[in-house]
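Structure first, then comments.
Every protein chain of the complex appears in place save one, which is left out.
Then we have subunit A:
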Amino acid sequence: MSPPLERGAPEQPARTSVDVHETGLTAPVSDATDAGTPAAGPPEPAVPGAGLPDSPAALWHAVRFRTRIWVKRARIVGVRVARLVGIGASRLLPGIRYLLRSVHRKWRRSLQFRTVLTTLMLAISSFAVVGAYLSNQIANNLFQERLVQAESETRYNVKQVQDTFDGAQVTDQSSVITLVYDTLNAVEGRGSVIQRRYVFEAMPEQTKPRNRWVESRASDQLTISVIPPELRKAVQDSGKEQFWASTEFPVGTEDRPGIAVGNKVTFNGTVYELYLIYDLNTAQKTLDEIQNVLLAGGAVLALLIGAVAWYVTRNVVSPVSHAALVSEKLAAGQLQERMVVKGEDEVARLGASFNHMAASLQEQITQLATLSQMQQRFVSDVSHELRTPLTTVRMAAEVLYDAREDFDPVNKRSAELLYNQVERFQSLLADLLEISRFDAGVATLDAEPGDIVQLVSHVMEGVAPVAAEYGSQITLNAPAGSIIVDMDDRRIDRILRNLVLNALEHGEGRPVNISVAANDHAVAVAVRDHGIGMAPAEAARVFDRFWRADPARARTTGGSGLGLSIAAEDTKLHNGWLQAWGRKGSGANFRLTLPLHQGETITKSPLQLEPVDVGLHGAAGQRTMLLLDPAPAPRGGNQVAGSGPDDGPRAPGPADAGTTYPGTAGTGTKERS
């Protein structure tokens, strides 16, 4: 006898797709007959009107099984990487740090590296996005195709099974079992390859008919447990509708991804759930292959793009770095350096205009150099041409001068005048030539260690006759017996001689004090006179060449007007300071400070500029502060304002005049009215 079979409606297109994934049912049941959901693929021709799963659900499935595979891969790779990192962290950390630092340095310093790296990064990330999208689409399509096939096949097979069951005329147990098993085995398909697997299970919670001999049946290795509970529930709760879900099932030793499509069949009055499971392994393999191809292609493409970026940037950057190199060489004085110009593009134009610039620079510099050489040559020639006749004149004048006692008074006086003025002319010429040598930049420092105290003594001996003439006494205060300092003694001698002669000239017969002192880095010589001092207005100009405070005043002294200028230049050549202090009625103080060793800079002079003896008296307004500071000393501003921290106590006076000169100007005789 045959129990009434609840017949489904397999031919009915009504079907629902269920989205099942690991966390549960997320996509609500959607009836494919709803026109609202457009089909995501061509309609299945075998089952006309059969709907297709909506694309979000399909997408989720694709993502799900792809994710699963990637998670597996990632886990393996992750473990390996973690192990490597563990080893590396202990052994290679300094190396990695160095690598990172050098990459960072390279990043900062090389435009090419930066461009190539950026291009590579961008290319890789865009490949990743495109690759992910493509791979997703392909996976989705593959899945959809398989799903559509699975659904139509299921519908067909379920109908076959139901038809077979409906037409069965078996009543005894063995034939029923045989029938059911044969029917179900037929579902697996013909041939050696299993086309689909099945799980056949009696629906629970129904009255068990007497002739129910088959409870459940499944393909090899399968049990009802491979069917997701959500799918079962959907199938159980529905009428004769078909549902599907992704699942995994064991084949041999491995788990394979698959689609389980469920429906109900009735046999002998018992409702059974029939699930057909379709293997997705081939699709997965195809997908893997496609992904591998994509990955390899992407990698190759990224490398190619990197290479292209490298080549292109090299083409652009190498002329630029070449230009940088060439301009460095140009700046270093290799004026003949030029860029290599190839072609007619922008880079070639850059090269051409760069070369043009270099050429015109070279031309101008050469021109200037030639001019300067001509100037020097001229000075040198003038020197020779003037000196030879001057020597003759001077000798003749001296012969006449020596014989003056034999002349009458007029001739005698003439001989004296001639002699004196030739002398003056000669010193003027000598100073002029010296200044012109400084201006031409040909003066060189010939520094050797020497004792400056000894040099000061020499100068004092040398000027003793002049001092006697002025009636001044020169005193030396040098606590240290000898101070060795790097100096060009010819120049220092000239500076000191100028300072002392200047002091004698303006000292009005009062004593002139010379002090010498040293600290760790510098030595100072101060020449102090007690003459009439200087007014602020004079102070500003006292260092100009040939400048005189009172032009009307007779030029009785032998100075050329260039002595202090030359002293300043000589000091500058030594990287020293030459500074002057003066006050009306209190005389003046000139201080020369030199570094003990050439190449060092002076930070503090061992002697103070303002003499202690003038301290705080003297009316403001009569005080003058003069500065001649050839070296760009950091204390400059301070000194202009008044006194440096080492310059002793000074009364702040509004009329203090301070001037700093770059050391190119000066005067040999400062005159005070």
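Throughout what follows, contacts are C-beta pairs under 8 Å (C-beta built on N, C-alpha and C of every residue); 3 or more make two chains touch, one makes a residue touch a chain; residues count from 1.
We take it that contacts and distances are computed from a predicted model.
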{"item": "Among \"succinate dehydrogenase\", \"ABC transporter permease\", \"Acetolactate synthase small subunit\" or \"DNA-binding response regulator MtrA\", UniProt-listed name of the chain not shown", "value": "\"DNA-binding response regulator MtrA\""}
{"item": "Option touching the unshown chain, where A:R387, A:K412, A:R510 or A:K604 are the choices", "value": "A:R387"}
{"item": "Touch criterion as defined above, residue of A:P319, A:G450, A:G507 or A:G576 at the omitted chain", "value": "A:G450"}
{"item": "Options A:A307, A:V399, A:L417 or A:A468, residue touching the unrepresented chain", "value": "A:V399"}
{"item": "Touch list for subunit A against the chain that is not drawn", "value": "380, 383-384, 387-396, 398-399, 426, 437, 444, 446, 448-451, 458, 462, 484, 489-490, 493"}
